[in-house]
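Pasting a structure below so you can have a look.
The complex appears here minus one protein chain, its other protein chains still in place.
Then we have chain A:
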Amino acid sequence: MKFTLSWLKDHLDTEASLDDILYALTDLGLEVEGVENPAKKLEEFTIGRVLKAEKHPDADRLRVCQVATALGEQQIICGAPNAREGITVVVAHPGTYIPGIDTIIQVGKIRGIESHGMMCSEREMELSDEHDGIIELPSGEVGQKFTDWLAENDPAKVDPVIEIAITPNRPDALGVRGIARDLAARGVGRLKPQAVDPVPGAFPCPIGVTIDPALKDKGAPHFTGRLIRGVKNGPSPQWLQDRLRAIGLRPISALVDITNFFTYDQNRPLHVFDADVVKGGLRIHPAEGNETLLALDEKEYNFAQGMMVISDESGPESIAGIMGGEHTGVTEGTVNVFLESAFWDPITIATTGRALKINSDARYRFERGVDPAYTLPGLEAATRMILDLCGGEPSEVAADGAPLEMDRAFRLDTDRVARLVGMDIPAEEQRATLTALGFRLEGDTAHVPSWRPDVQGEADLVEEVARVASLTKLEGKRLPRSHVGVPTGILTPMQKREAAARRTCAALGYNECVTYSFIDQGSAALFGGGDDATALENPISSEMSHMRPALLPGLLQAAARNQARGFADLALFEVGPAFHGAEPGEQHLLVSGLLVGHTAPRDPFGSRRPVDVYDAKADCEAVLAAIGAPAKAQILRGAADHWHPGRHGMICLGPKKVLAVFGELHPKVLREMDVKGPAMAFTVWLEEAPMPRKKGATRDALGVSDLQAVERDFAFVLDADTPALNVVNAAAGADKALIEEVRVFDEFVGGSLGEGKKSLAITVRMQPMDRTLTDEEIEAVGKKIVEKVQKATGGTLRG
């Protein structure tokens, strides 16, 4: 919302400075977004008079002038053709910034003669594009500030333009009058009275108006209009054109400019029809569907059934409350005009406006809510202005419906205001504030003014009182702890689990990424998503069209971008939600890590090697350990298709309880996603691992034996596809009490063992608890281990 200072002063009697007004606006909740003060850049210019002007001895076009100025008589060289003795001019002294030429004037020599300043053209001061000569003022005293002269003689040139942001609850501030009322309530001046005298009609209105019964209750409760005949529609007067231009509107003609003036002055949009084009009466009704109208924006609109339109006998002539029709629009030649002032239901306007995609000043205002009580007064005031500016003779008012009954009142509990805001605002001040804002107080009951549709309850009264009193004055007050003493932990076990997983990944050397929750359909489909259920209706681009089914596609895209930047060795991870459906709650919390390239840069020690599945497995297990997942889990195959079919494992508690998957990603997926592989990855479903049963902070007692542990190595020849875990589990089962640990320490495939065979070496650590083991006992356990492994896997001890 833009307006000028002088426009504001039409409604507000104030001596306050521009800065004070700006501060008050922002503080009241009418946030100032910009100010253009043309006087600011003209402050240093003063008025002078040319006493003498002689031709420069060395230049035909230049004149050497003696000028009476604020600093006494000065010599100024001037190239303007109109520089001559006796004229009153605008002088810039040395040191003055000239905005039009972006230069600071200095004392200088021009062709050998000193010049002490400059006499300016309008263009040089950015007042207009006029540059045929220097300004000749018709009046003005030597030494007078030019801005003062402008304020007196041409105020529009120095009228500051203020732009404020309007929150949706304040339609009344979409009119300058409403802004003035707020400022007056704050004490920044006095709201000037505004009386509207009805204009008597000279004859009955020949254009009748009717509101279709379907719309009377909701849609178009009140419509008023009248004919004014014999108007002369030329350009509007300069002051009106200046104002409209200042706020960025193009003056069109007096009649149109008047409607625009009321839109911004009173938040009262109007419409004018060329009455000679209207056939018969005007009817406000829901469209039947498929009617069309060429609107004032020169676009043709097709109405859906139920959209609210204004029609005459030949069909729709206006999109009610949104935009008029081209056909009945006024022109320079209009002599008989029908002026419309109506109240339109905000929701109906919003719905139609959105469907037709029209953004007009009228729609913007009607959907936020204009003052229903000002419908008829607005018509009268605008009639008066038309008569003043265009002449003519008004008819009686034609109307249908009645002003919307919006009277409502709420109890003002002044103590509650103080309690909610936490500010001591005396009851009398609260009442005075509401009164100044137009509320009518009856005892403790505040009746809401018709222009404040947003005020719907007691809390709204609190807001009005608080913002006018100024929240800037609010002093902070300590909020006591709800619990006295040392604060207790507040994170849930799952929140702690998430943090632990995150910090573990970073500690393992992964860089945390935060990637978008939406991704392109192709990538989503590779990871089991991308179906219609998880599609966005209005994605910002096809790259972000579906909710991600997993974190890995986002990480792979990140990897591809980094590879393109020349980074080949990557360890990336993300913790966040993935979406298995589009109902609230159909999301699950994941942590995924991605390894690409090598474990390390090249170094003198040969540390560098390509990342492999066992890196991913180790990291995956570290994360599981960090979140307290059970140490004993199965490793199954058969995870989703984006994994390498032979190089992945699901870490499970039973076939249906998958805690995590690790492995190599499928080469096809990498190719689709433009990642140079191979790539290793893991995903942990953070919510899947059961929460450990809570048993207090105490640990089980540490059971250690002082007796020497014994380690024995065994090598088995097995079928190459025998899982090592089966061997380990079988060996461990040989004597559960005695065997503390079984560890694989070597694997050898093929070679002398023959095709399809491998050798697996394990070391078994036996920890006696009560006495030292004898050789025979160790021998017996060894034998049992060999038997167990053989039974479980068919493997034989390697000779």
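Observations on the structure shown:
Here is the rule we use: a contact is a pair of C-beta atoms (placed from the backbone, for glycine too) under 8 Å apart; a residue touches a chain by one contact, two chains touch by 3 or more; residues count from 1.
We adopt the following convention: contacts and distances are computed from a predicted model.
UniProt lists the omitted chain of the complex under the protein name "Phenylalanine--tRNA ligase alpha subunit" (options: "Thiamine pyrimidine synthase", "ABC transporter permease", "ATP/GTP-binding protein" or "Phenylalanine--tRNA ligase alpha subunit"). Touch with the chain omitted from the figure is made, among A:I104, A:A202 or A:A459, by A:A459.
Summary of contacts with the chain left out: across A:I104, A:I540 or A:A618, the touching residue is A:I540.
Residue A:A506 is the one among A:A506, A:A618 or A:L725 that touches the chain not shown. Across A:V256, A:A571 or A:L760, the residue that sits in touch with the chain not pictured is A:A571. Across A:P604, A:G654 or A:G696, the single residue that touches the chain missing here is A:P604.
Within the complete assembly, residues 26-29, 31, 167-170, 346-347, 350-351, 354, 367-368, 419-423, 457-460, 462-463, 466-467, 470-472, 474-479, 481-483, 487, 489-492, 495, 499, 502-518, 532-541, 544, 547, 555, 558, 561-562, 565, 567, 570-573, 575-577, 579, 582-587, 599-601, 603-605, 607-608 of chain A touch the chain that is not shown.
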